[in-house]
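For this depiction, one protein chain was excluded, whereas all remaining protein chains were kept in their positions.
Which chain is which? They are A and B, in the order written, and residues in each are numbered from 1.
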Amino acid sequence: MGNVNVNIDGRKIRVREGSTILEAATANGITIPTLCHIKGQVPSGVCRVCVVEVEGSRTMMGACHTPVAEGMVIHSKSPKVIAVRKVIVELLLTAHTGDCVNDSNAENCALHNLASDYEVGAPHFNVRNPRFYPAEESNPYVKRDMSKCILCRKCVKVCGEVVRKDVLSIGYRGFRSKVVSGFDEALTAEACRDCLKCIEHCPTGALSAPARV
Amino acid sequence: MAEKRIVLSKCGSIDPQDIGTYIAKGGFIAFIKARDKMKPQAIIAEIKKSGLTGRGGAGFNTGLKWELARSIKAKAKYLLCNADEGEVGTFKDKYILSNDPFGLIEGMCIAGLAIGAQQAFIYLRNEYHFLYDPLVRAVGQVREKGYLKHMDIQVFEGAGAYICGEESALMNSIEGMRGESRYKPPYPPTRGLWGLPTIINNVETLMNVPHIINNGAAWFSAMGTGRSKGTKVFSVSGDVSRPGVYELEMGSTLRELVVGLAGADDLKAVQIGGATGNILPASMLDTPLSHETYLGSGAVVALNSGRDIIDVVQNDMHFLNDESCGKCTPCREGTEVMLEIFGRLARGEGHEGDINSLDALARAMAVSSLCGLGQAAAVPVLDSLRYFYNDYIDRINQSHFLRSYLGGELFKSEEGIR
Partner (left out) sequence: MVPSKKEALSENGRAGLLPALKDRAGREGCLNRESMSGLAGQYHLPLNEVYGVSTFYAFLPVLPTGKNIIRVCRCLPCHLKDAQAVIGSIKKELGIAPGETSGDGKFSFELVSCIGACDQAPAMMINDKLYGDLTPAGIAEILKSYA
């Protein structure tokens, strides 16, 4: 494959054909935020915070999954893009109902960091019945607090495609979607051992290491 | 203005259980012509020249799509007929499948020759289960006649998910997965079912194909408007005296359809294209119906002057929230937040900020959602804000009044709208 010429935020960039917009940007020092992407894995394209404007396209495009094309003109930080990203971050904050502020992991919450970068204050959106689940501490390796989950699917991906354990899937539909194990039951020690990869990738602290006694 | 029945020409005049009656009316002449006298490229050229466009809502040029799939070398190619008609207010495909299954199958036989597919599926929605056996029998009769030597057709039944009418979700569903949308590109003609080139056409689109092969591209493209050729089958319901299925030349006006044929009077608005459709005020009744203006799946719901637009959009949003696949943030969370707002507006608990929230949410969802559902969920919201802004203001003012004087009890219905 050859190279193609694209323009990102006014900069002329030459990249390998077949690269995604995100790869092209990252390689050239342009930061595009993501919450669901795992470098080197097939993109999920679910969180949508990486959307960018591509001239000539009716909608914005997910940078993590859209391949570059010759002559593409991309705006990753235009006022329109920023406005849309802020709405998406605010929606995720609305859904992220667990108590992060009092949590020692708060500064590690990628969502809160993104909200602060984009100056999204306390969300003013509401939902009818928040996704609330009691924290689950039965597994000796992984504590699950699914109220904090923003359904980025990184844990599902890493468990299935990287460590090939495949103990997590997305269950239910729409707003009621949830990361499930087995027959939607607590993670058992038989199913989930101590690889801890999902904890490493979880952006919000929905998955964490249990406090050692 | 009268109807122009082309797609529906055999509906009612044949026995949908007897291929003999279809053949007696000129059925399969087009297929035999395409098979014996035309090269695949010639079939595609004819369809392309006719200007036939997708009738499911997107309106893409059918011949161009076929050409793309044809041009790719692959070990197999698939043809999918989208009979997952789930768009609110749409029942035209049910009417077609009930009355003329052979017309669809002939269209599929020709499409299979054109793109070089060996396997086809008809994805039938679960709610139309009563059509499953008749369709399988109709396919069997076509097979017995020897018209399915080049390709097989399977009827595949869905399991209750509106989103499976979205083409990538439909493919996931056939593959045995959750019916979630995929990001595009890649598009199905290059990488579709099981990663192979796939053409997905709506029932009505395929119904047009034999007529174009029989009568020629010029005949077809003489009907309609600039980008919208031929006819369109509409499903009309709501506040009309004669609800039903009507076929009109593209470019006919809303007034001809809703007032003239379906018998509406005292209209306030119409919604065109289902729960994600445009909501237009009665003052726009002379708008022609085409891809250039408004069309969607051809569902038209008439709303009389007594109707509450906020109630209508709330009902739309309830549907979209129920049916969102939940994969991407804007659609999964956005439809829920919007539904919360509409619930409060309906109960008399709205405030000024709600209008800004709806507007910002709708604009973000329209451009950032992964697929057409989330993108188009914004349409009824933005249209209602545009054409019925005062209804929102009145409702919010009433809310102030109710909160201050009546404690908000008046609008609280017994159970809400679920």
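What we mean here is this: a residue touches a chain if its C-beta (ideal position, glycine included) is under 8 Å from a C-beta of that chain, and two chains touch if they have at least 3 such contacts.
Bear in mind that the values here come from a model prediction, so they are computed numbers and not experimental data.
Visitor: For the chain not shown, which residue from B:244, B:260 or B:281 touches it across the whole complex?
Guide: Touches the omitted chain: B:244.
Visitor: Among B:275, B:295, B:310 or B:385, single out the residue that touches the unshown chain.
Guide: Hidden-chain contact among the options goes to B:275.
Visitor: Tell me which of B:3, B:46, B:67 or B:87 is the one touching the absent chain.
Guide: Per the contact definition at the top, the residue touching the missing chain is B:87.
Visitor: Out of B:18, B:292, B:322 or B:349, point to the residue that touches the absent chain in the complete complex.
Guide: Final answer for the missing-chain contact: B:322.
Visitor: Using the touch rule from the top, list residues of subunit A that touch the missing partner.
Guide: Here the touching residues of subunit A are 166-173, 180-184.
Visitor: Considering the whole complex rather than only what is displayed, give the residues of subunit B touching the chain that is not shown.
Guide: Against the left-out chain, subunit B lists 85-91, 94, 125-130, 136, 139-140, 154-162, 173-180, 194, 235-239, 243-245, 271, 274-275, 299, 301, 303, 307, 312, 315-316, 318-319, 322-323, 325, 417-418.
Here is the rule we go by: only the chains that are shown with their structure count from here on.
Visitor: Averaged over CA atoms, how far is the centre of subunit A from the centre of subunit B? Could you give it in whole Å?
Guide: Going by mean C-alpha positions, subunit A sits 32 Å from subunit B.
Visitor: So in the complex, which bits of subunit B are touching subunit A?
Guide: Per the stated touch rule, the residues are 161, 178, 183, 185, 321-330, 332-337, 339-341, 343, 353, 357, 360-361, 363-364, 366-370, 375.
Visitor: Taking the touch rule as given, give the residues of subunit A at its contact with subunit B in the complex, in rising order.
Guide: Answer in residue numbers: 43, 45-49, 51, 59-60, 62, 65-67, 80, 83-84, 87-88, 91-92, 94-95, 124-128, 150-151, 170, 172-177.
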